[in-house]
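Removed: one protein chain of the complex. Kept in place: all other protein chains.
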Amino acid sequence: MSLLELRAVDKIFGGLHAVRGVSFGVEKGSIFGLIGPNGAGKTTLFNVITGVYTPEHGEIRFAGENIAGLKPAVIAERGVARTFQNIRIFRTMTVAENVMVAGHHLHKASIASAVLRTRAYERDETALAKRAHELLEILGLAELAGEVAGSLPYGSQRRLEIARGLMLSPQLLLLDEPAAGMNSQEARTLNEQIRFLRDQLGLTVILVEHNMAVVMNVCETIHVVDHGETIAQGTPAEIKTHPRVLAAYLGEETPEGADLA
Amino acid sequence: MRALIRIAITGAVLLAILALQLAVQAAFTEYVQRIVLLAGINVILAVGLNLINGTTGQFSIGHAGFMAVGAYGAAFVGVKLATPVHAALGPGVLADALIFNLALLAGALFAGVSGLIVGMPSLRLRGDYLAVVTLGFGEIIRILFNNATFLGSATGYFGDDPSGLPAYTNFFWVFAWAVAIIAVTHNLTFSQTGRSLTAIREDEIAAEAMATPTTRLKVTAFAISAATAGIAGGLFAHMQAGVRPEDFRFEKSIDMIVMIIVGGLGSISGAILGGIFVAVSLELMRDLQQYRLVLYALLLIVIMIVRPEGVLGTRELHHLFRRKKPAPPSPPSATPTEGA
Partner (left out) sequence: MTQFFQQIINGLSLGSIYALIALGYTMVYGILKLINFAHGEVFMVGAYTGFYAAGALGVAGFEARNQGFPLYLALLVLIIAMAAAALLGMTIEFLAYRPVRSAPRLTPLITAIGVSLFLQNAGMLLFSPNPQRYPAILSEVRFEVFGVIVTNIKLTIFAVALCLMLGLHLFVQKTWTGRAMRALSFNIDAAKLMGIDTNRVIRSTFAIGSGLAAAGGILFGLDQITINPLMGVLTGLKAFVAAVLGGIGSIPGAVVGGLLIGLAEQLTAGYLSPEYRDAITFLILILILLLKPEGLLGIVRVEKV
């Protein structure tokens, strides 16, 4: 059963046809990779799925319903969380506060009750803080809870973005280049973390990534785009040696026996 | 039980303010008392503006317009209510208090609604475009009042009494309202709502991606901020004989901005400090009357170049007294997420 399904999605910016007729399905509980050379349209696809952009044509079905054109906040509330290519944490807020911001569905109290500090309000706050702390524990950030987010090292900031996304209690998690700037040791750890998120938290994960060590290792299905179009989909083994994929990454004159990993 | 404690605390605070009023009236000259009142009104303006400009990061530079709406609204309602209330309750402190506070609330309501009207279309815009649109709205509001014959046009609104508007404003009311507004703003800022507003300031796109209802929150903060400016306007109106459009020109909006910038954009304590600072410094510079505004403008430029975050930045006064957290011990490797 596809948790997420794109059907013939087009995204056009003025003269630029950034995404052309892209279709794919992501099975519930799978780890799905989205790769392609720079400028291929991967992040644009993420932005279309999460509602930052509205596609000109096509459908985006999440849990059976078309979410194309809905606002980002609505889509997030339905269970789609994401991280950003250029980390977008709330720099002046603490680590814990960053995660708590995403806890709207846990916080039913109104503005008036916040002002009056009713008992209901304080119950919600406690629940929120508790849940945030749990997620920080999972991502190994619990000791940094009171630190200002902007002062964290890069890797910790990336993990914070994931913790924040998890606060939404999502079904689908979109990770945009989570391995950027990591060395091979860190990348291996990232693979474990992604599997943990799927195995222990029941998430479906879509990964945009350039680091092939991560992609080939952890993804079950890989979808390749170039210049906005789909050029291949398959298992890592199939994609690694796929001629069109190699041509896109390495150029037309690809030597015999080359592969992408 | 909890409610009782809260009522008791409120009562105690009000008594304290009353005591303070008696002390101020005894100790200071009329001249100084007026400055104290203006400082209090400034504090309300600054704390309210800080909610939208500082905490939420949506820059409004036309807020004098909302102050005007509150001033005219409160003055008008106060004048119209005077007769029926005095008929029911007789003359005296109780009747005056009732009229005044109802008038202030009316002014706040009008101001809040105009905040909604301005905010809803404008808050789609970002950064300097939003600033300019709010400037435009502020000017339009002033021009409308300038041409409203039933409110006295350019001459101003002095009510039905030839001696002008009743002088309801005194230390007690200014500071009671100031304390109330500070408490409300504080509770709002340090709550999930406040966190969401700050998130909007820090990164609106990320906030949206985290299911924050950004438009609704921005407009709400804007309306609340307009309403507080309305309260300040109502208080200001009843210190003067009448309400005139020229009290609410762009310069007034600039005053408000200077208050929150000097104190630190995003800090409630900063706004309080800034409000007091502006009232006091404008008076101190009164001797240098001619040079007053030149110096003021220079101050603004210098602050922007040298210390744009103001005195407190986004921190509150009580943060400065917080003990430094001890450095975390190096984490033992237990979960699969360690090691990065």
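As written, the chains take the letters A and B, and residue 1 is the first residue of each chain.
Please note the rule applied: a residue touches a chain if its C-beta (ideal position, glycine included) is under 8 Å from a C-beta of that chain, and two chains touch if they have at least 3 such contacts.
Predicted, not measured: the structure shown is a model, and the values here were computed from it.
Enquirer: If you put the missing chain back into the full complex, which of the shown chains would it touch?
Expert: The chain that is not shown is in contact with A, B.
Enquirer: Of B:L98, B:L282 or B:L300, which sits in contact with the chain we cannot see?
Expert: Of all options in B:L98, B:L282 or B:L300, contact with the hidden chain holds for B:L300.
Enquirer: Give the residue, chosen from B:V32, B:I140, B:A167 or B:L284, that touches the chain omitted from the document.
Expert: Considering all chains, including the one not shown, the answer is B:I140.
Enquirer: Can you name the residues of subunit B that touch the chain not displayed here?
Expert: 59, 61, 121-122, 124-125, 127-129, 131-133, 135-137, 139-140, 143-144, 146-147, 205, 250-251, 254, 257, 261, 265, 290-291, 293-294, 296-301, 304-305, 308
Enquirer: Residue by residue, what part of subunit A touches the chain that was omitted?
Expert: Answer for subunit A: residues 13-14, 43, 47, 52, 84 touch the chain left out.
Note that only the chains that are shown with their structure count from here on.
Enquirer: Find the geometric centre of each of subunit A and subunit B from their Cα atoms only, then give the gap between the two centres in Å, rounded to an integer.
Expert: Measuring from centre to centre gives 41 Å for this pair.
Enquirer: Subunit B touches which residues of subunit A in the complex?
Expert: So the residues of subunit A touching subunit B come out as 50, 52, 71-73, 76-77, 81-82, 84, 88-93, 97, 100-105, 107, 109, 111, 114-117, 119, 121, 124-125, 128, 137-140, 143-144, 146-147, 155-156, 159, 164-165, 167-168, 182, 185-186, 189-190, 192-193, 196.
Enquirer: If we count contacts the way the header does, which residues on subunit B are in touch with subunit A in the complex?
Expert: Result: residues 2, 184, 187-188, 191-196, 198-199, 202-203, 205-214, 220, 266, 314, 325, 328-329, 331, 335-340 of subunit B touch subunit A.
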